[in-house]
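Missing here: one protein chain of the complex. Every other protein chain is in place.
Chain naming follows the written order as A, B, C, D and E, and within any one chain the residues start at number 1.
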Amino acid sequence: MTVFVRSGDRAADQLRPVRITRGFTIHAEGSVLIEFGQTRVLCTASVEEKVPPHKRGSGEGWVTAEYGMLPRATHTRSDREAARGKQSGRTQEIQRLIGRSLRAVFDLAALGERTIHLDCDVLQADGGTRTAAITGAFVAAQDAVRTLLAAGTLAASPIRSHVAAVSVGIVQGTPLLDLEYIEDSVCDTDMNVVMTGAGHFVEVQGTAEGAAFSREEMNALLLLAEKGIAELTALQSQALAG
Amino acid sequence: MTVFVRSGDRAADQLRPVRITRGFTIHAEGSVLIEFGQTRVLCTASVEEKVPPHKRGSGEGWVTAEYGMLPRATHTRSDREAARGKQSGRTQEIQRLIGRSLRAVFDLAALGERTIHLDCDVLQADGGTRTAAITGAFVAAQDAVRTLLAAGTLAASPIRSHVAAVSVGIVQGTPLLDLEYIEDSVCDTDMNVVMTGAGHFVEVQGTAEGAAFSREEMNALLLLAEKGIAELTALQSQALAG
Amino acid sequence: MTVFVRSGDRAADQLRPVRITRGFTIHAEGSVLIEFGQTRVLCTASVEEKVPPHKRGSGEGWVTAEYGMLPRATHTRSDREAARGKQSGRTQEIQRLIGRSLRAVFDLAALGERTIHLDCDVLQADGGTRTAAITGAFVAAQDAVRTLLAAGTLAASPIRSHVAAVSVGIVQGTPLLDLEYIEDSVCDTDMNVVMTGAGHFVEVQGTAEGAAFSREEMNALLLLAEKGIAELTALQSQALAG
Amino acid sequence: MTVFVRSGDRAADQLRPVRITRGFTIHAEGSVLIEFGQTRVLCTASVEEKVPPHKRGSGEGWVTAEYGMLPRATHTRSDREAARGKQSGRTQEIQRLIGRSLRAVFDLAALGERTIHLDCDVLQADGGTRTAAITGAFVAAQDAVRTLLAAGTLAASPIRSHVAAVSVGIVQGTPLLDLEYIEDSVCDTDMNVVMTGAGHFVEVQGTAEGAAFSREEMNALLLLAEKGIAELTALQSQALAG
Amino acid sequence: MTVFVRSGDRAADQLRPVRITRGFTIHAEGSVLIEFGQTRVLCTASVEEKVPPHKRGSGEGWVTAEYGMLPRATHTRSDREAARGKQSGRTQEIQRLIGRSLRAVFDLAALGERTIHLDCDVLQADGGTRTAAITGAFVAAQDAVRTLLAAGTLAASPIRSHVAAVSVGIVQGTPLLDLEYIEDSVCDTDMNVVMTGAGHFVEVQGTAEGAAFSREEMNALLLLAEKGIAELTALQSQALAG
Partner (left out) sequence: MTVFVRSGDRAADQLRPVRITRGFTIHAEGSVLIEFGQTRVLCTASVEEKVPPHKRGSGEGWVTAEYGMLPRATHTRSDREAARGKQSGRTQEIQRLIGRSLRAVFDLAALGERTIHLDCDVLQADGGTRTAAITGAFVAAQDAVRTLLAAGTLAASPIRSHVAAVSVGIVQGTPLLDLEYIEDSVCDTDMNVVMTGAGHFVEVQGTAEGAAFSREEMNALLLLAEKGIAELTALQSQALAG
């Protein structure tokens, strides 16, 4: 079987070039532009000094996410969700995933009764927008927490670990790391993996687009994801040290 | 570590009693009441002789699903989605999962330009409603296809394999098969697994509710799921032979 | 004029077989499956310890109803209202009728500041779903009140009388009791009548579908309704004694 | 028992002063301001040369109605439905009633494949808005048909009979004709009756607001309604002759 | 260049006949029917003893407006916004304009913590509905304030000046005052001007429908508007003196 040839001669287990730009906009407590190759997502973290009803009086905070895609972030223009009057099922699924992923590394009691809103807006899409969003939102959340620490609002960080995400998939029989759009659109299996800095799983979402996949294929994909996420975690650390 | 004791002394790798009642209602081409213990889901399959816009003229058919829960299917009454004027993110996520799972075993070209609508309505909930829905929807879809075969509309079945689903999770350190509600509400990790009759994966959706999970825990959960789905597939066959 | 022949040789003034199954689901304070022939409606009564804004601080309770039909309860599949994002005018009309009918036999002051929600969901439709819903909701409401009495929350029942409903209509010149779907779809006049156990009217809603109807025809229909409701009231009593 | 004294010494079986002003606005094919005492409803009839989907290709036309109330038509301002983003259940119930009532006197085949839209907007409310709307919409529909006849679009009128409506009710034991707001708000039983010019029933909608009502009370109310509608029909004829 | 000839030989700088009828409906604190030729708008002012959230506790009141058009106020019937489930962009733009215009002459602190709702509903449209609405809403607001003064709720009027509005435009090269529909539909430039009784500008909204307009044309239009508004202010005073 011939191995699938990736654009730019990228190796099967190689991430696209990743760029993390902190302070991309000026108003938010955390504002990060993250790029996975041509995919560009603006992630802002906003602190609000109140919590949703289900947390009121609990002493705990909340971390939540919203996701959007600009109408022409994609090859052909898609309808604006605000104009259509509702978010698609896909959008809701993704923003729920981002929110759960970030909450997994937060100590909500240590955060106190406040909310961190993570807004992930895709400026340009080329596959992997949800994994870039999670990886970038973590950096934005760190910056928001640093703001709270600097202001003395918090005495210690409520963040317990890194969290990052990557997609993996099988294209023409080859397991690949970090799919770009043309790979994603022809893959047989597509899996999004979210892991902590300690190498544990937060979310695994695998879908057979074409043929169902075997246990061996799954193992190969998880290995690739572990490698990719270790690299992304290092890149997050570099960016935060910068 | 003490092992978690399940209600009714159920073993960790044991399904709840499963009942599949075909022909539960009279109008639909396929109508199945599926019960996983106290969870009861009515799955109907309706054939419509047209396809959604993205399939028109393609020669291919479509299989789609909708999911709902009666307001008092749960311990406390929840709002009726029709009255609130929109489906929740959770509902949309589940119905998209059911649709993808069923399409995974359908040859859409062999179905021809028609749609099978799978409506999965939860009459009573006690955990695992989405996995029961997938497992029951498969039987309803089979009955709908048999109706088409009997009428001569189809010459051969477009269904290539069984599909069934089960939840697995880790509760107080113990990996468990087929979680009921009280287990689900305290579990650290919750995974829904959808597999074909041939033992391949269609969907794997694992979420760390509390602590992130290790690769070993994931392996243990997948083993349980494989066992459970093999049993569910056999129960589907029995029901269809009945 | 030839008399219209009903299915199963049913007499013009005869109800379809009625079955009332209490405790059909486990979570609700009252849960009743009511069947008028092939029409099957699940009626649950849920107690909530608060009232809507217009009753707050009044010392009075509230009784309200919602109605829904599963998409494939009918011969051809209808759109799911939750997916369409709104309830039809027909649905709202029916649920307002059910609510008014039940409130007619409740002493809201004796109920105290709590709400009884009646959810009437049609699992299978064959004409007369709204009248079956009212008749079944009464039994579910009784069970909910018994729960409150057993718990000592209420000292005496706030229910003052039975309430039940039946449809009557004129088909090909013949006045008929309890129309099934094929009768309903060809009738000239269709009337839904709701009465108390004491034989008084709570609601009368008559509509000329074809030709307008005379005073004599109206009288004939009301007589049939009185007979049918007396029988339904007796069946409610039997079920509640069971 | 003391008899209830009506405002302006109106007799129990007496209509409020009724005024029907044709040509109230200039653009519509029929435009009628109808007044039942202080209740004022603007009814316009608009002809559209197409029909809704369920009538396309049938050779038949359609007659439909919409109902609205200006926010300050009432004692206290109510929310604007367009701003709230949906019509209330009450609004939908009323506009369905108006539509059915008018269709009852139309020969839809004779109308041909066109639609008559009846818009009934309440400028000022003092009870009986739906019955005034039906009575006024009939006159507006007549004017629209005359426009079609004058233009030669229709050769003969598709209207087979008059249709008019009135409310009746029991207040403090006294059956009353044509309730105004303060009567309506205290009545025990409220009934809206729609009849043809030939004295047959099109709709009867009776509701016990307080105590359920007896057969005798119902008979008394229907007698009052027959009297009132005969007078309204005569007033329609006068207005149309003017 | 030939000068555009207006209907009824109206001069280029002449208003249409204006009629202001106070007390047009009985329930509102202020109720004015204003007519600019064939354009007829019902403006009601309703006092509510509370303010929207952004004014709570501020000691200041609020003045807000809503605008609507009856479906057949226009030559061809337009959809009812309440039925479509949302207000158009045009409607929102107009009601925001009316609200800002009226607030410009109100001392909100002197009004106290209460709201004046201005509902402007177009019964018949022939161009200039928004300017008629502003001009009429001012009179209705005055009547509502008089009600508050008469009741002793307010000791002094919070209204500091008149406000009125008129449209101006260039049709076939001729600047015209107070456009009617057929002029509006062919004009190159359309401008709505809102001014105080002191002759200062509150709003100027000019739009080039065809060719862009020069500074000289703008000056000519503003002169016309000043003349028209001075006349409208005088007519408001006359009506309020009546």
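Definition applied: a contact is a pair of C-beta atoms (placed from the backbone, for glycine too) under 8 Å apart; a residue touches a chain by one contact, two chains touch by 3 or more.
None of the values given here were measured: they were computed from a predicted structure.
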item	value
Which displayed chains the unshown chain touches	A, E
Touch with the omitted chain, as defined above, among A:Ala11, A:Ala83 or A:Ala241	A:Ala83
Residue among A:Ala28, A:Val105 or A:Leu176 touching the omitted chain	A:Ala28
Residue among E:Asp13, E:Glu48 or E:Glu203 that touches the chain left out of view	E:Glu203
Touch list for subunit A against the chain that is not drawn	25-28, 31, 38, 40, 42, 44, 46, 48, 66, 68, 70-77, 80-83, 85-87, 91, 117, 119, 121, 123-124
For subunit E, the residues touching the chain missing from this view	86, 89-90, 92-93, 95-96, 100, 104, 161, 191, 195-196, 198, 200-208, 211-215, 218, 222
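We take it that only the chains that are shown with their structure count from here on.
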item	value
Turn needed to bring subunit A onto subunit E - CA fit, degrees, nearest 5	120
Farthest-lying chain, centroid of Cα atoms versus that of subunit E	B
Rounded Å distance between subunit A and subunit B, as computed from the means of their C-alpha atoms	28
Rounded Å distance, subunit A centre to subunit D centre (Cα mean)	59
Touching two or more other chains - residues of subunit B	85-86
Every chain pair meeting the contact rule	A-B, B-C, C-D, D-E
